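This report concerns only the one structure given below.
With one protein chain held back, the other chains of the complex are shown just where they sit.
A, B and C are the chain letters, set down in written order, and residue numbers restart from 1 in every chain.
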Amino acid sequence: MYHVWIPNSSEELKKDMLRYIGRSFDELIEDIPRELILRRDLEVGFGRPLSEYELIRIYRSYMDKNRKPKIPPFMGGGLCPTYIPQVVRYLASRGEFYTAYTPYQPEINQGILQALFEYQSMMAELYSIDVVNASMYDGSTAVAEAFRLAMRVTRRKAILAPEIMNPFYRRVAETWIEPVGGKIIYYRVDRGGQPDLEDLEDKADRETAAIYLENPTYLGNIVEKPEELKNIAGKTGSLYIVFSEPTSLAIFKPPGEYGADIIVGEGASLGLGLNYGGTTLGILGVRRDQSLIRQLPGKLVGMTTDLKGSERGFTLILQTREQHIRRERATSNITTNAALMAVQAAIYISYLGMSGLRRLAETIARKTRYAIDHIYRRREYMNLAIGARYFYREVPIRFRGDYGTIYRRLVDQGIYPGIRLDPLLKGFSNCGLFCFSDVHSRDDIDLLFESIDKVI
Amino acid sequence: MYHVWIPNSSEELKKDMLRYIGRSFDELIEDIPRELILRRDLEVGFGRPLSEYELIRIYRSYMDKNRKPKIPPFMGGGLCPTYIPQVVRYLASRGEFYTAYTPYQPEINQGILQALFEYQSMMAELYSIDVVNASMYDGSTAVAEAFRLAMRVTRRKAILAPEIMNPFYRRVAETWIEPVGGKIIYYRVDRGGQPDLEDLEDKADRETAAIYLENPTYLGNIVEKPEELKNIAGKTGSLYIVFSEPTSLAIFKPPGEYGADIIVGEGASLGLGLNYGGTTLGILGVRRDQSLIRQLPGKLVGMTTDLKGSERGFTLILQTREQHIRRERATSNITTNAALMAVQAAIYISYLGMSGLRRLAETIARKTRYAIDHIYRRREYMNLAIGARYFYREVPIRFRGDYGTIYRRLVDQGIYPGIRLDPLLKGFSNCGLFCFSDVHSRDDIDLLFESIDKVI
Amino acid sequence: MWRQAKWDVEILTEIDNSTARGSGPEVPFTHQFKDIELEVPEELARKTEPNIPSLSELEVVRHFIRLSQMSFGVDAGMIPLGSCTMKYNPKILDALALNSEIEFLHPLQDEDTVQGLLEILYTTERWLAEIVGLDKCVFQPPAGSAGEFAGALIIRKYHLDRGEPRDEMLIPDSAHGSNFASAAMAGFKVVKIPTRGDGCVDLDALKAIASNRTAGIMLTNPNTLGIFEKDILEIAEAIHDIGGLLYYDGANLNGIMGIARPGDMGFDIVHLNLHKTFATPHGGGGPGGGVLCVRRDLIDYLPRPILVREGGKLRWDYSCGKCIGMVRAYHGNITSALRTFGYIAMLGPKGLREVAETTIINTNYFIKRVLEKPYYELPYSPEKPRKHEVVLSAKKILNDTGVSAEDISKRLLDHGVHAPTMYFPPIVDEALMIEFTESEPKREIDRFVEILHRIAEEAYRDPSKVKGSPTATSVGRLDLVKANHPKTLAPSTRYVRGEGGSR
Partner (left out) sequence: MWRQAKWDVEILTEIDNSTARGSGPEVPFTHQFKDIELEVPEELARKTEPNIPSLSELEVVRHFIRLSQMSFGVDAGMIPLGSCTMKYNPKILDALALNSEIEFLHPLQDEDTVQGLLEILYTTERWLAEIVGLDKCVFQPPAGSAGEFAGALIIRKYHLDRGEPRDEMLIPDSAHGSNFASAAMAGFKVVKIPTRGDGCVDLDALKAIASNRTAGIMLTNPNTLGIFEKDILEIAEAIHDIGGLLYYDGANLNGIMGIARPGDMGFDIVHLNLHKTFATPHGGGGPGGGVLCVRRDLIDYLPRPILVREGGKLRWDYSCGKCIGMVRAYHGNITSALRTFGYIAMLGPKGLREVAETTIINTNYFIKRVLEKPYYELPYSPEKPRKHEVVLSAKKILNDTGVSAEDISKRLLDHGVHAPTMYFPPIVDEALMIEFTESEPKREIDRFVEILHRIAEEAYRDPSKVKGSPTATSVGRLDLVKANHPKTLAPSTRYVRGEGGSR
């Protein structure tokens, strides 16, 4: 059966090639046990090859069953809707980038390598840390790998993490470290969303591989004294891992400046879009410390020269850490990563530039403040679920009434409010986690709260 | 005011540059009479620069006021809805193509030049003619230029054209040739949609610059004896100009095979889309005849070698025909043309390949037949407006009732039927010109006729 | 060190069909109509098999990706082609212009179903009228030249309707070729007006030439030398006094947008090139978008249909009392109009003026820098500030070294920048016409100056090197004699195979 995606599939050409080979097709598969050969067509697709246009019509007939909100969703939890600038889309869709493989042959892929190096360098700038790898799958697996990295470097098994840790990351990290004996111990967070330092001191000991902090926290508030966690880690010889939303670092103090040994992040906000949670970018970096660097998982691009020393070039480095060389002793099994998302994030950051990033972060911070004012004006039936002073992008709201009902009524009106914290975090019943990002206008935010007023 | 599209617009940079120049900005415009200097902001846009996302939301708020049909429109008249394959879109959006200028420096633009040469060569194959230029604006202006070309070559002023000539083309051609003394004389077309040869013989004389034929005609029927027009033209020393829908030539006899001296076409069906009539491609070509070639308007790409004769290359040729060299004695004023559409058409044709084009044309011919069967089954209240034997893609239907009413009712139901011939062509009251193209499924066509049944 | 990609790419119509034995992609719904008879009688059927191969999708992709890498657009590097206004084409505008929503809109669709689109077109038209200082615009002309032609037709019809047909069109000798050609196409006799030593239209000559045969004048301002026609008000008066009309070639609007308006200068008719000033991409030659704007009393002459608002709804008015007819089918290049909408909206009033301001600063910054070394000359009042562009002369280099403006242009290619417009306007010897627009960063202009200087020095040191250029492009200098000679002319593979030949 000829198909335009399969150049040699015309019957004549196949016959020619088989004639040259000197065997029939059946002979080419005669080593497959007869009883395994499928004697029927697979029951897949629509029974016949489709044309592009037919596919598009079918796709539309499915997708039209989705319901579209009237205004951009306010759902948070680490992933928020964002706008992808058209240049980002345009440049990331260059065939030479997106149809390339991992640049194992550096000479023919200097472009991708430089772009990844620039991603690494810009992330290093943003987080104020020296080494950032060329991407992990997403924030959750980056966190899990950060935990495993800390365990390898310290040869210890325990991670101290905040009780309000991102609940999805928590489940992923548990899944990832449990088989190798790791465990997470959760430290308390006070009503102001700040780590309970006493509890942390209590729990930290010589078994502690690392202290983990999310800043801004999962609930959106800024941790006010993050350097104190570094002190505690210092005392027990533990590492300090900090997860931060990258855009927040344009205005807030970056982890590298308050002592993080390992930094982690999720890059989706850097022009990647939500894609139902699918197209993500795990950011992972370490201090300039050879043992940390040697234990870093994932690909790393470095600058070098050609053999003559006359021209600059880029190549993958320290590959001996990786699975294809080190096998079961590799720092990780990661092979395919999220390179294109790293390139895309690099494009996004360079498009916004530092001034644009700062303006973005400032506007988001202002919107967050604006939303909080809305909340304050509705003290009778809603309040901040944690009494923190500073929030960025996300805000947890506790409702007097049943949030499930409010939530559903809003969705029915085409307004998608904050995610329900109820099943996710203990102690947050009737709470929603709301996100205010670049895509929300003042009218959108006003409409959200006015709609809440109406359904309550 | 800094804008990200204007690199040097930061106040500091402008100051630096002005300092270097040694003049203030006002001094740079001091030769503009003071009274002409605009002392206020233009009243345009939305008062301030917009972000991309704000623009998109505004754009959507406008476009959401359009009404979308339930199924693809059946509107014809030379432009029909078609599907643009994704590869076409993808390749035509390569920045190196679409942000290039006319390849006046051939050495740095071999890619575009080869693509245009391939367009010319593939069109030459399709129309069976030797020389096709690198594009005109659209079918209508290509026809007008063909008329002007014939007038220059023959030094005669009259064009014989069918009375059912595309009414838009007719108006455009009249506008274009009238100032230089040209006039169009319309010959009769019989009830079967065939040129009235007697009338033609009567009208053709030594004043006739060219006989013009559309095949398929504007009403979609195939002309059965197109070579007879060549004979008549031959007798009076006139040229023979044939306009054809390019896809039809995959299965029907091409103009070059029945004697056309000049061929014309509209390339919109070659993967360009409708775009409200905006993105078109005028196809214009001539026989291998030096006087025709020397009088051809528009850009032409030719093959050559480098100066050493060692490598193949492509360049614009015969530029002395053009306005930038020949000025008021140029063959045309055309400067900017439709090069990207020519490249896009070349991509489309090479993607379909000759087999795909043939299958496309065959399927369209079958759909046309299928629609005609629908019409035949409704003899009580509709019929073919011309009694031709063979139609391709377009079919004129004459209704018993008032087509205006039928039309409006269908539009209200989200079904866009054939265009109303009434105001466009004399003698076709209560007629609609329906198009059946690649995008229409059997269900779509059935639904169209069933919907007509209901509203009638 | 720049170097262009180079690929061996077969010509599609020369691919041996026997090695590409595909049969193309699925065609939608083909299977649903298999049972319907195909009626193509023998005598009407195509007999010859065109040389169009059936390739796989991947082969098509590679073919054109490779060709694209051997092409050069603004996205890749500077294209300082004077008069062409090769500015950056913002990507966001693609999103407005290229989408499946627009693609399926038929030009004769019921106006009720496209009110949103029409609102955008109408709004954009209003904005453009404000920018040029006139009253009504149409998008119908497919490009600038077609706008000129339509404008010339209006001038012709205007005089005819007043019962005094006039047959002369005045055009400065520095004008763009299309002005002459358009006037001729509209039936005018072209009368050239000389340029004065200061680079402006010779006002005295103009007054001497203008007569009651003068239908009007076609001008661009700033002119092709980049110089503002400072006597424009006098020119307008002179032409209007003898009953003529003023046509403005909008190709150079980029130099004054938001600063001065053609309408205020006395122009009656203006065309704009959306693919110049309003950032629609040039597409390797086109399509662009033309717009024609007129003073209130000429609206009746505009080509039809025009967009009108009636009872809150927009509709196309086809009624053609005095109108010149139709210059192309339908409503113009709609995608350009949509891009223009976005372009203006994103820049806003201040941004539009910034375009002109930065353009002017760029030009004059360049002039100062390039003249720092004694190679290139600036004819016509070198002290006068230029606006959107500047025309240098390489005459001195040619005289001293034998290296021509063309050689210099070719050598520029070796540095990964496109050459300027050469040998235009014809009133400048060895002309290099340079336009940066607002899009080129200072760093790039600096680099361009350095390259120009380096090439000049090279011309004195080693002229054969410059004459042997380019070498970094995918092919070396081409044989244009062979390309144009009747014996070796090769405009298609079919032509090369021999007349009527086909496998």
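Assume contacts are C-beta pairs under 8 Å (C-beta built on N, C-alpha and C of every residue); 3 or more make two chains touch, one makes a residue touch a chain.
Remember, it's a predicted structure, so these values are computed and weren't measured experimentally.
Asker: Any idea which of A:232, A:352 or A:448 touches the chain not displayed?
Answerer: Spelled out, the listed residue whose C-beta touches the missing chain is A:352.
Asker: When the complex is taken as a whole, what residues of subunit B touch the one chain not shown?
Answerer: Subunit B touches the missing chain through residues 2, 4-7, 10, 12-13, 48-54, 85-87, 89-90, 95-96.
Asker: Please give every residue of subunit C in contact with the chain that is not shown.
Answerer: 1-8, 19-20, 26, 56-59, 61-62, 65-66, 69, 74-77, 88, 90-91, 346, 416, 439-443, 474
Following the convention adopted for this analysis, only the chains that are shown with their structure count from here on.
Asker: Quick one: subunit A and subunit B, Cα centre-to-centre, how many Å?
Answerer: Comparing mean C-alpha positions, subunit B is 48 Å from subunit A.
Asker: What are the residues of subunit B that contact at least two other chains?
Answerer: Subunit B, residues with two or more chain partners: 52, 56, 83, 85, 90, 93, 95, 351, 356, 438-439, 441.
Asker: Send over the residues of subunit C in touch with two or more other chains.
Answerer: Counting only residues that touch two or more other chains, subunit C contributes 20, 22-25, 27-30, 55, 57, 61, 65, 90, 92, 94-95.
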